[in-house]
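Structure provided below as structure tokens; questions to follow.
Note that one protein chain is taken out, while the other chains of the complex remain in position.
In this document, chain identifiers A and B correspond to the written order of the chains, with residue numbering beginning at 1 in each.
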Amino acid sequence: MDTKFMSQRIGKAFRKFFRSGSGKMAFVGAVILVIFVISAVLAPHISPYDPTKRVGRAFTPPNSKHWFGTDNLGRDMFSRVLHGARIALLIALLAVVIASAIGIPLGLLSGYIGGPLDRVLTLVMDAIYSFPGLILAIAVAAVLGTGIVNIAISIAVVYAPTYFRVIRNQVASIKSELYVEAARALGANNWTILIKYVLPNVLPSVVVVLSMNLADAIMTEAGLSFLGLGIAPPTPDWGYDLSNGQRFILMNDWWMIMFPGLAIIILVLGFSLFSEGMNEYLNPNVGQQE
Amino acid sequence: MSLKTYLLARVLLAIPMVLILLTVVFVVLRIIPGDPVLTLLGGKAPIEVIEAKRHELGLDKPILIQYIDYLGNLLKGDLGKSLLTERPVLEELGDRLPATIELTIFGFIIALVIGIFWGAEAARRHDSVFDVSARVYSIFIYSVPVFWLGMVLQLIFGVWLRVLPVAGRIPPLMEPKHITGLYILDALFTANWESLKEAFRHLLLPGVTLGLIISSVFLRMVRGNMILTLSQDYTRAARARGIKEKSVVYRHALKNAMVPIMTVMGLQLALLFAGAVLTETTFSWPGIGTYLVQKIRYRDFMAVQGAIVIYAVMVVTISIIVDIINAWIDPRIRY
Partner (left out) sequence: MNRERAVCSLKSLKVYYMTFDGPVKAVDDVSFDIHREETLGLVGESGCGKSTLGSAILKILPRTARIYGKIFLDDTDITALDEREMQKIRGARISMIFQDPMTSLNPIMKVKDHFIETIRTHRPEISEEEALEMAARALAEVGISESRLNDYPFQFSGGMRQRMMIALAIVLRPSLIIADEPTTSLDVIVQAQILELMKEIQGHVRSAMILITHDLGVVAEMTNRIGVMYAGHLVELAPRDSIYYDPLHPYTKALLESVPNTRIEDKELKYIDGFPPSLLNVGEGCRFADRCPKARKVCFEKTPKDLVLEDGRLVKCWLYESEGQVEE
């Protein structure tokens, strides 16, 4: 087929994308993410009740009025799960933005300049990277206290080294590529090389890491609030709701833990499907041999 | 280079790593804005009391001196005293450590068994049902919060079926005689079958929870690396020599795959510890994780610092062990 038009070429690329298993995976992930983002944005308008107020009898199992039941304070679980998506996504995004704002520039500098600066930064970042993420986040959160920004910072501290490592390694290898050498020989200065040549080359892997990190950040946030180090109640938060619900497990009030948990699982699944699919699609050489 | 020299070099290399980790802990807990004494005593405490406490903890000294004191004390094995109980932190942690180790090892074994056998079969029969289910399983489990899985298991086995305990390590007064602190081992050594049974019953749910969660990473690693080693020339050559399939898969392909697996696994142990904190909390398991969380609630910053230092030491220790195992598996590393 002759591909004269851009639209044809895009169409062809799309067909190829959906014919591959990894493309389908990424698509399913993207659909999940879009649904969650929409419900998070629209939560105040579409949720049936105020998530922080008593709106029914406490400990009501799921029914037609309260789809996900009510909690020990008579709050509607469905509204809480819906609003919980806002907090989860907000904190995860904020954390990833902060982490990349620290990790990416440091990685660029470290990989590009090299030398002792590179060695020191790498050593420090590796040490942080090797440390159990959640425990580090717990320590920072314990010092900073609760609040959206504080939690986001605690999580960001954990993930900054990931960006640093990915960027640094890529930059270090791209730096010695011929086309970069050629640009330098033609008189391009360091900034031009960094911005025009190096950055565009590392961006694709950043997108994949970003998506994976969002999944991890949501898990870490849920973990922190499960441990009581997250957002202060009564703000609806999945991790908090889970720890609250656990107190009533022995009374068989399963709905209090089931729905916030499933919300976390599906959202994280969305991110990992998306990132995994994209990663396999962009770097198809892994695991393809017979 | 012999294994012994390698070992020595590896341990020496760990020193800067420990130093950096300890520094990171120090920086996080002392330099980040926020005052531990203020948070401990609350905003309403009289200024003299606060000052006195600060002096007692050495927090009024210049930050560099504090840092040197901190490192010096650590070198002596002194983690300070708990602000709350006034007991040495090291002693309190010593009481808790065996519980964490027992749980972690049990979880690790479960994850290892699932990861290795399922992963190897999935790699061998690439794209079969085995393989596809392994991929679905690992991506799904990766998305499950460990504490949620724990609760669901509590609900199923503790509440609905009523077959397993949902909290604690052993019923009161049934602890076996203290030898290693690991109840399972101690009960075995003292032939205390009642305790053994109870310790195992209590360990089962948290152990399985932790094991399932980390198995996803193991499974993925084993599968990916074995697909690679199974396509290598030496596996084909081994088949051509008539070596039995089991040997080809496990002795040739898996053993070669273990080196990259172990290396990443060493880093992934971080995941194990993080998972252990949440698992311990979910099951009220009296380990370092629950200790850490409790002490944070009481704002006992000396204890918090101590617990984190212990985690740092464990991380470094494990990374050394991993490297040594790698060197033992792969001669190319130690030569």
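We adopt the following convention: a residue touches a chain if its C-beta (ideal position, glycine included) is under 8 Å from a C-beta of that chain, and two chains touch if they have at least 3 such contacts.
As the structure is a prediction and not an experimental result, all values here were calculated from the model.
Set against the missing chain, the residues B:P46, B:P62 or B:G242 yield one that touches it, B:G242.
Of the candidate positions B:Q154, B:S215 or B:N256, contact with the hidden chain is made by B:N256. Panel shows chain B; residues 232-234, 236-245, 247, 251-252, 255-256, 259, 329-332, 335 of it touch the chain omitted from the view.
The rule is short, and it goes like this: only the chains that are shown with their structure count from here on.
Across the complex, chain B meets chain A through its residues 16-17, 20-21, 24-25, 28-29, 32-34, 36, 39, 126, 139-140, 142-148, 151-152, 154-155, 158-160, 166, 224, 227-228, 231, 267, 270-274, 277-278, 281-282, 292-293, 296-297, 301, 304, 308, 311-312, 315, 319. Within the complex formed with chain B, the residues of chain A that make contact are 123-124, 126-136, 138-140, 142-145, 157, 215, 219, 222-223, 226-229, 239, 242-243, 245-246, 249-250, 252, 254, 257-258, 261, 264-266, 268-269, 272-273, 276, 286-287, 289-290.
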